[in-house]
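Only one protein chain is missing from this complex, and each of the others stays in its spot.
Per-chain residue numbering starts at 1, and chain names A and B are given in the order in which the chains are listed.
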Amino acid sequence: MLLAAFFGVLVWASSHLAPVGDPDAPLHREISPAGTPVAGAHYIHESYRDAHTENMVTVVLADYRAFDTLGETVVVFAAGVGVFLVLARRKA
Amino acid sequence: MITHSNISPILRFACRSAARIIQVFGVYVIVHGHYSPGGGFQGGALLAAAVFLLRIGEGREHSQRDMPSRVTLLLGSIGVLVYGAVGLLTIATGGRFLDYDAVPLPGLSLDDRHYWAILVIELAVGLAVMAILVGIFDRLLQRFHHD
Partner (left out) sequence: MTESFSQYGAYWMCFLVLTVGLYGMLMKRDYVKKVIALSIFQAAIILFFVIAAYKEGAGVPIFDKEIGAETAAAYINPLPHTLMLTAIVVGVATVGMALALLIRIRRGFGTLDEDKLKEKMKS
């Protein structure tokens, strides 16, 4: 019952989203409704010129958002250390 | 317990050859991530998958030769440290943290410096992801081998 309500709220909320594939969605515009430049279009325009690399996802991942990726690598490393510690055998 | 004597040679051969192909493809995915879909995370996951295949197919003991369990955390920390070291290097040469304009590669234009720095970052991430996934896998299965 609760789950049906949850699904219903989500479907209702989706009617306020932009339709799938709409090129004019706020996410895809060059200038957002608030008048500031949108990151996605900026990356598309600048990535090849800045990093000489065709794959834009790679440029965003390892260049514009390198700090994010560093933190994420640390999260994976922390999970590895965590599993190691949780499952360490006690020296009896 | 799986030992050399009771494992089928066909299974062994199939696992080994498939794992080698997956490893080559994983390295390809990492270093070709500049031109096609791919990169450190995906390639690292593929390399880890090859090691999983060896661990499952040949048993834990015989696949230690390819990727010893005890070095996984060490390799993972090397990957993270290389990443951090690139960031600190750009500070040392006068840029901001992970600002690739300051990477000290003489004779390269700014965009080519970004290119090579991204390659180093991807290799570090691939190494870290591969080593840590294998490490998690080994720790999760270790109980079955000691009992």
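In this section, contacts are C-beta pairs under 8 Å (C-beta built on N, C-alpha and C of every residue); 3 or more make two chains touch, one makes a residue touch a chain.
Given the structure is predicted, the values throughout are model-derived calculations rather than measurements.
A.B. asks: In the intact complex, which of the depicted chains does the undisplayed chain touch?
C.D. replies: Result for the missing chain's touching partners among shown chains: A, B.
A.B. asks: Taking the full complex into account, what residues of chain B touch the chain not shown?
C.D. replies: 35-37, 39, 41-42, 45, 129, 132-133, 136, 139-140, 143
A.B. asks: Over the whole complex, note the residues of chain A touching the chain we left out.
C.D. replies: Residues touching the hidden chain, for chain A, are 2-3, 6-7, 10-11, 14-15, 17, 19-23, 25, 27-28, 30, 39-41, 43-49, 53-57, 59-61, 65, 68-69, 72, 75-76, 78-80, 82-83, 86-87.
Note that in this section only the chains that are shown with their structure count from here on.
A.B. asks: Considering the complex alone, what residue numbers of chain B touch chain A?
C.D. replies: It comes out as residues 33-40, 72-73, 76-77, 79-80, 83-84, 87, 97-98, 100, 110-112, 114-115, 117-118, 121-122, 124-125, 128-129, 131-132, 135-136, 139-140, 142-143, 146.
A.B. asks: Applying the document's contact rule, which stretches of chain A touch chain B when the two form their complex?
C.D. replies: So the residues of chain A in touch with chain B come to 49-55, 57-59, 61-63, 66-67, 69-70, 73-74, 76-77, 79-81, 83-84, 87, 89.
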